[in-house]
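A single protein chain has been omitted from the complex, and every remaining protein chain is retained in its original position.
Right, subunit A next:
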Amino acid sequence: MAQLNYRTINIDVLDPDSSINFPMDTLLPATLPEPTSSNAAATVATQVRQLLRGGDPEGALRYVLDTAPLGGDDRAKEVHQAAVIEVLQGIRQSEMSRVLEGVCAGQGASERADCLMKYLYKGMAAAPSSSGSKSVSPQSTGGFSQIQARNLGEGGGGQQMSVLLNWHEKLVEVAGTGSIVRVMTDRRTV
């Protein structure tokens, strides 16, 4: 029999009561939308770009937040995330407050605000798109899949970061600290 190094066995995996064996899908509500593919996300991105070019940033942001692929796969989420960042970067700083007030009003306003907050945190956590694949060694974080490698704000990422931070400041004024707390608890990740 081969030598077994008992010290290297992760006993938590073998314990059904252990927290790593907690069924995370039990935290997903029944109202979760149907899974979407990356193709659908790409279609949304085109439509959003059209709205943005048509001079309707508020409509673009509203649309992109309403179509967030909460039940989609990683690829769909990535494509959608890029579309959201594009919209956020496409809105001038002077227009931010006005657009945000428009988006955070009407039916489903609090969902949209929470969704935007998720994208802001995801954007800040993700490596900048310019240096694409140069991400820090991937670590399994177990529970919190929204927290990824940290963006240290170098190069092209710095500008994106400052846009996100500006949006964050404005959004906290509108949606409060409760919105930040919900980013941490919500299992419907973006």
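General observations
Operating definition for what follows: a contact is a pair of C-beta atoms (placed from the backbone, for glycine too) under 8 Å apart; a residue touches a chain by one contact, two chains touch by 3 or more; residues count from 1.
Assume contacts and distances are computed from a predicted model.
Per its UniProt record, the hidden chain corresponds to "Actin-related protein 2/3 complex subunit" from the list "Ubiquitin-like domain-containing protein", "Actin-related protein 2/3 complex subunit", "Trafficking protein particle complex subunit" or "GL19262".
Touch with the chain that is not drawn comes from one residue among A:49, A:75, A:168 or A:182, which is A:182. Between the chain not shown and the residues A:8, A:26, A:94 or A:107, the one that touches is A:26. For subunit A, the residues touching the absent chain in the complete assembly are 17, 22-23, 26-31, 110, 114, 175-179, 181-182, 184-188.
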